[in-house]
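What you see is the complex with one protein chain gone and the rest in place.
What follows is chain A.
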Amino acid sequence: MTDTTLNPAAVAPAKVVRRDIGLKRRYAAERRFKIYGITAIAIGLFFLVALLYSVISNGYTAFWQTEVSLSVKLDEKVIDPTNKRATDPTVLLTANYPILVRNALAEKLGVSLDDKPAIRELSKLVSDGSRSQLRELVAGNPALIGTTQTLWVLTGGDIDSAFKGQIDLSVDQANRKVSDRQVAWMNTLAKEGAMAQRFNSGLFTFGASSRPETSGLGVALIGSLYMMLIVLCLSLPIGVAASIYLEEYAKKSRLTDIIEVNINNLAAVPSIVFGLLGLAVFINFFGLPRSASLVGGLVLTLMTLPTIIIATRAALRAVPPSIRSAALGIGASKTQMVFHHVLPLAAPGILTGTIIGLAHALGETAPLLLIGMVAFVANYPVTPLDPSTALPVQIYMWANEAERAFVERTSGAIIVLLLFLAVMNIGAIILRRRFERRW
């Protein structure tokens, strides 16, 4: 030590060597490392934003649908030319309603009914869904026949896309689905205010259809609702019962070990395998109908059970032992202790886990494809045994359609699905924040 102070010249080089521990390089490495981390997070967030942006920008227009306002004359000569409706109710169901709409449109745009090519193009302006719209109107109130009604009628899918600006009109008209004449009519109607975008309630009420403008999520929503109810009614009691047994009663034994390993394993089994199970057991062996939401609900129940059991066990474990000892101490039996004291205290945690499990089940698609929920179902299912579809399966089916209007519908359906999931997850978070107890 003294040497160095006395003879600085001799030590100086050694000092430089000692000082050079590569700090510059190491700090640079440190900065790079930090940048890697930030980049990684940025990539993750970028994809989240890109995904949501892609879905929302494609899909928000699906909540509005182009409709045209027409004064439709419910001509008796067209609806019931032979005047048999009093005796034969099928007359009102099979009448040629599209002609009425077409005539009304021709009158409005001043197209002669004799100009066959023009009329053919004109009739493509309105959706074929106008048939059922008028049918319901007339069959519900036959007194309307002979009067003139002002209605909003759905436009065809291509016209809808064109009106929303999704079809490139600068392309030569032979290469696009909307002709120049149709665009001209569209503009005329829009200028008069007779063609406008209105809230698309059909998206939530219609069933399956080959035409985008009349296809909706009605059947899928009901199917998903049935399935969620079945999953809730089965997996919550079974999951809670299993967790109570494993957490409160079971002694460490071979059987409980096997059960635990099984539950952890089932949580990691690919969901499509549950679909195979449902197909082989519920449909092939027990003979339950295909495409039924009952089978879907059962399959999703088996899939959700591990999630609920794991969450419930965590919630039960969080209840402090002192509660149990106190209950037993004042003379409660073990079952009374569990059901009167532990379970109510664990309920918020159990509910949170259940909601998250349900949200997971709601978005699950693969097993439902295998049990035949990829079906063209136009009518509302009345019971869980009737054929139906589910929200994510409907998205899958629409995603396979080529038309531009279906891309829009698919994205719209995804927005609906994501909204449901968001509400469920936010509900779970609120529940946890509000009722969570720290012991």
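Heads up, the rule we're going with is that contacts are C-beta pairs under 8 Å (C-beta built on N, C-alpha and C of every residue); 3 or more make two chains touch, one makes a residue touch a chain; residues count from 1.
We adopt the following convention: contacts and distances are computed from a predicted model.
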Protein name (UniProt record) of the chain left out of view, among "RsbT antagonist protein RsbS", "Phosphate transport system permease protein", "AAA family ATPase" or "ABC transporter substrate-binding protein": "Phosphate transport system permease protein"
Of A:Leu305, A:Leu358, A:Val377 or A:Ala405, the one touching the omitted chain in the full complex: A:Leu305
Touch with the omitted chain, as defined above, among A:Leu369, A:Leu385 or A:Leu431: A:Leu369
Touching residues on chain A - with respect to the absent chain: 26-27, 29-30, 33-34, 36-41, 43-45, 47-48, 50-51, 54-55, 58, 237-239, 241-246, 249-250, 258-259, 262-266, 268-277, 279-281, 284-285, 302, 305-306, 309, 333-335, 359, 362-366, 369-370, 372, 374, 392, 395-396, 399, 407, 410-411, 414, 417-418, 421, 425
